[in-house]
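Left out: one protein chain. Kept in place: all the others.
Labels run A, B and C following the written order; every chain starts at residue 1.
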Amino acid sequence: MADHKLRETPLLDELKKGPWPSFVSDMKKMAERKPMVNDLLGQLELSYKEKKGHWKHGGLVGVMGYGGGIIGRYSDAAKEFPACAHFHTVRVNQPSGWFYTSAALRELCDIWDRHGSGMTNMHGSTGDCVFLGTTTDELEPIFAELTEKDWDLGGSGSDVRTPSCCNGMARCEYACYDTMDACYNITMEYQDELHRPAFPYKWKFKFSGCPNDCVASIARSDLSVIGTWRDEIRIDQAAVKEYADSGMEIRANVIRKCPTSCMSYDGKEITIDNKNCNRCMHCINVMPKALRPGTDTGATILIGGKAPIIEGALLATVLVPFIKMNKDDDYQEFKDLMERIWDFWDEHGVNRERIGECIERVGLGNFLEAIEVDPLPEHVHHPRTNPYIFYEEYFEEVDDAEAQKA
Amino acid sequence: MADHKLRETPLLDELKKGPWPSFVSDMKKMAERKPMVNDLLGQLELSYKEKKGHWKHGGLVGVMGYGGGIIGRYSDAAKEFPACAHFHTVRVNQPSGWFYTSAALRELCDIWDRHGSGMTNMHGSTGDCVFLGTTTDELEPIFAELTEKDWDLGGSGSDVRTPSCCNGMARCEYACYDTMDACYNITMEYQDELHRPAFPYKWKFKFSGCPNDCVASIARSDLSVIGTWRDEIRIDQAAVKEYADSGMEIRANVIRKCPTSCMSYDGKEITIDNKNCNRCMHCINVMPKALRPGTDTGATILIGGKAPIIEGALLATVLVPFIKMNKDDDYQEFKDLMERIWDFWDEHGVNRERIGECIERVGLGNFLEAIEVDPLPEHVHHPRTNPYIFYEEYFEEVDDAEAQKA
Amino acid sequence: MAEPAAPRKTDIGPPHYEQFLHPVIKKNYGKWKYHEYMKPGVMVHVSETGDKIYSIRVGSPRLISVDVIRMFADLADKYCDGYLRFTSRNNVEFLTDKEANIDPLIQDVQAGGYPVGGTDNSISNIIHTQGWVHCHSAATDVSGLVKATMDELYEYFVEMKLPHKVKIAAACCLNMCGAVHCSDIAILGIHRRPPQINDDSVSNVCEIPTTVSSCPTAAIRPTTVEGKQTVKVDGDRCMFCANCYTVCPAMPIADPLNDGVSIWVGGKVSNARSEPKFTKLAIPFLPNNPPRWPEVTDAIKKIVDVYAAGANRYERVGEWIERIGWPKFFDLTGFEFTKYHIDDFRHAGETFKRSAQIKFQ
Partner (left out) sequence: MAEPAAPRKTDIGPPHYEQFLHPVIKKNYGKWKYHEYMKPGVMVHVSETGDKIYSIRVGSPRLISVDVIRMFADLADKYCDGYLRFTSRNNVEFLTDKEANIDPLIQDVQAGGYPVGGTDNSISNIIHTQGWVHCHSAATDVSGLVKATMDELYEYFVEMKLPHKVKIAAACCLNMCGAVHCSDIAILGIHRRPPQINDDSVSNVCEIPTTVSSCPTAAIRPTTVEGKQTVKVDGDRCMFCANCYTVCPAMPIADPLNDGVSIWVGGKVSNARSEPKFTKLAIPFLPNNPPRWPEVTDAIKKIVDVYAAGANRYERVGEWIERIGWPKFFDLTGFEFTKYHIDDFRHAGETFKRSAQIKFQ
């Protein structure tokens, strides 16, 4: 059927076996009509044989007016595998919560089938719909067809990366704010920052509706927005009874696993000392019919999460313990904060230094001061243990000291 | 009564008030027969007025043949307070566990009354019996009279500091090895290291009989020896019942406070899952009549505890999870270990760097390797989280790699 | 530069999500009350209005062709009025309000070779990255590794029989584009040989000061070789992070003889019960053994087995290990504890055991 010779891939063929769906089988099928995939398979087989990748370092390509969204890639074995000599990827900004219709998916597939390898990642680790492998020539046409159908590119390089969010209020009873709206709104607000890299390094936003953090925002984003509530957990005691009747071991699985020991259960009803509850979600997760987050909901903002390069991985650290994620005023409080943070980063950031590393270098206290956020005990796991305090003022004259006293 | 004019000390006199015994009242009495104490009070009153100390920096004095044991001190207000112009302290090595007889104490008092201010610290923070304040001339006579009565000086400077220990087997049912004997034995073994500074910095030994660590060894010594046991906690169920009958809330105060949740209580008997017990001592502390450490006893050795100067305070870190502290072979295993550690420190230590800091600089893994101790998961709170592994070997040739496989 | 012919459409952002929402979802947006697992891979969410939406979760290799996506689209049309989504772990979720459609859909999905599962106390899909398929930095191929691993763990995807969720991630280099640093179990490609320096091209393709300062351990020094400005690496200081290669293409670090895989355990992201935590090193090195990396899949199977046997319900891998202690973990798995497990980077001291609380087995 193919009008080109199919590559032999004895090693890769081993990966056609087994119950989990095989990317090799899929690619082999695509190889029949896509020489690019055929050569990609050939090159991958070589990598499996040699235990070594065959891509050259980087390559700056893109679409006009954008600084990101395309990852350039060239083979170092192009002689042997000419069809994948160019093999760039296109990052298409996914819709909030990765919801699609069949029609929308077909739209994307058609564009990609026309202009690229036909292979994708659904989705990339940052959240984009990733089109894997095309040539430089195809980039402008792809972009034109995408925008024509109202799709746009995502981020890459030192810019705002494609924000992502959990499905939140669309399909989850735990969502404490509208993650999908917030993600969409913030993505639209920062289109320029997303498409034209002007930061010291990348900046990732991720939105989770509750402390379960189903988009791993605390670990994988510079700015993590995690839903929470301030008032009391709602308890439906009838449903508690139902769970008990159905055989759930409430004491072992709920009460004793509460990290703050703030729950009790008398065999009939659950009581919660809400001021000691730290919103971990465990009890709610186990008994969603009986327990629900409160109704004074909002989010905790955390900053600086990232992977290990360069100073070691960081989990994001609390910046605003509670914020109302307010649609009605277009998330103004959030955006004002963002402005102050980026001003600071602009001034103090160093090339290839993520905001988390920057804050550690400058000092969290100094950072908070600069962005006009009051220091709070909620910002720290515990206050400092070393006595090396950079007191900022001292008295030069007795008079100053006396003046201070008065 | 005094043949000298007593200093006016209106500020200090405020400290004669109140229920806690007053060092000022005591010193004022001594001032009547000791001009040195009279002037010390005068200088202290000046410090209280000016909010500033009046001692000059350091001063190298000592007794012949010893490099430590005396802390030189000179007043910077000697004109005004000539009697305390010299005010050196003498560190006398206390007996194990700070046990004395009245006769022994009087012996020490008499020597000090003859040759010094008559003021003491019973005891210094390291454990010495500290004689506070004498002149350079008096040092040799004091030393002669002390040794005459079988007392010796303790450490100071970059040497082994005076080891100390809890009262252990002498008066405590928890002692898992003989702290007082170990402390004495090790002090005697290292007399040369104690009296002649030859290390990069100070070295402190502290011996606690059980994990309650009543001499704070884990926080305040370079080499901390903490008693423990390997077998099962001994339970006397009859005594458990007695405690219960006497109204003790066993569930709230013992079972639920066990950090490993390895205890249970059925209202009658206590059961312990000893392989999960981490020897924290809590249950035993609360119910000493009913629970006792096991009988396969020994100690955990930890290394590197210290105060903040220079890199921040350190708690000591586990070096040997379990060692038999064996009197019969003169603690040979312990001493062999010490030899290897000091050899390492000799080679790798930097001036004014405690062993704890040295280990962090060199790497705990490298340190263990150098002193021939196998790395164990017990050495760490958890394995590394960063992927920055200094693999020490790589293959240059295919043959090497193949050879490795075979 | 010439202006584009037509007024160019840019910065339009992604399409608004609302148009992609199932009508029942749109109607009950923000009103969901609770959910239940009906069977592995199948959930029902119940609204305050009484409405229900059924989700059927399908495993996907993530690296998929447009033909596979079209197949999913067809199934969505057939059973779900055209509505579906992807999850943050790259599974597909079919969404329908018709309970009767569930089983036929599952049959069709399975007939197409795709598994249904990954919910609740199962092993869901593995988060992974590009590997030799697309990235220049890769020390291994994760697509193959993940396929081989999921074959091995298949039963845990299609059944819900573990103590709790087990989240696995794989990344092909220390950049960790996957979620490796906070996963229950993680597979990480690693280099073990310092970069080879192409002295001829360094000064052409790299900025030397940037290259020198890119090294976290200050292992790189500027130097001159045969009159050319270049850099040299102090091998003893190199810990193979490849950050120099990222900024300077003339310092390739990939090396077939020495690249391989490390295994990590005990991280988590959720705030449930315990705070989020980093993954910790379990095995510092396993050889790259394509196409099926048996050493790696064996190790992971071993971890899952001992976890399944030993953990309590609702205990994540890291929580279980913290309860039993790391010594016990190494004991149970039989993995060797080496000096490489002991941290020696920036804050190493924070990982040392600083108490006399010790378990003796």
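Just so we're on the same page, a residue touches a chain if its C-beta (ideal position, glycine included) is under 8 Å from a C-beta of that chain, and two chains touch if they have at least 3 such contacts.
It should be emphasised that the depicted structure is a prediction, and the values quoted were computed from it without experimental measurement.
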In the full complex, displayed partners of the excluded chain: A, B, C
Option from C:E275, C:E295 or C:D331 whose C-beta touches the chain left out: C:E275
Contacting the left-out chain in the complete assembly, out of A:C280, A:A307, A:M325 or A:I355: A:C280
Options B:W112, B:F334, B:F367 or B:Y391, residue touching the unrepresented chain: B:W112
Per the touch definition above, residue among B:Q191, B:Q237 or B:S264 touching the missing chain: B:Q191
Residue of B:I218, B:C262 or B:L319 touching the missing chain in the full complex: B:I218
Hidden partner interface residues of chain C, rising order: 271, 275-276, 346-347, 349-350, 354-357
Missing-partner contacts on chain B, residue numbers: 11-12, 14-15, 17-27, 29-30, 37, 40, 44, 47-48, 50-58, 64-66, 71, 73, 87, 89, 93-106, 108-110, 112-113, 118-123, 125, 127, 132-133, 147-148, 150-152, 164, 166-167, 169-173, 175, 178, 180, 184, 187-188, 191-192, 195, 211-216, 218-220, 226, 252-253, 257-259, 279-282, 285-286, 288-289, 292, 307-313, 315, 351-352
In chain A, positions touching the absent partner: 211, 213, 218, 226, 228, 230, 259-261, 275-280, 300, 302, 314-318, 321-322, 360, 363-366, 368-369, 375-391, 394-398, 400-401
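The rule is short, and it goes like this: only the chains that are shown with their structure count from here on.
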Averaged-CA centre spacing for the pair chain B and chain A, given as whole angstrom: 49
Chain B residues counted as touching two or more neighbouring chains: 385-388
Residues of chain C whose C-beta touches two or more other chains: 174, 176, 181, 216, 241, 255, 278, 345-346
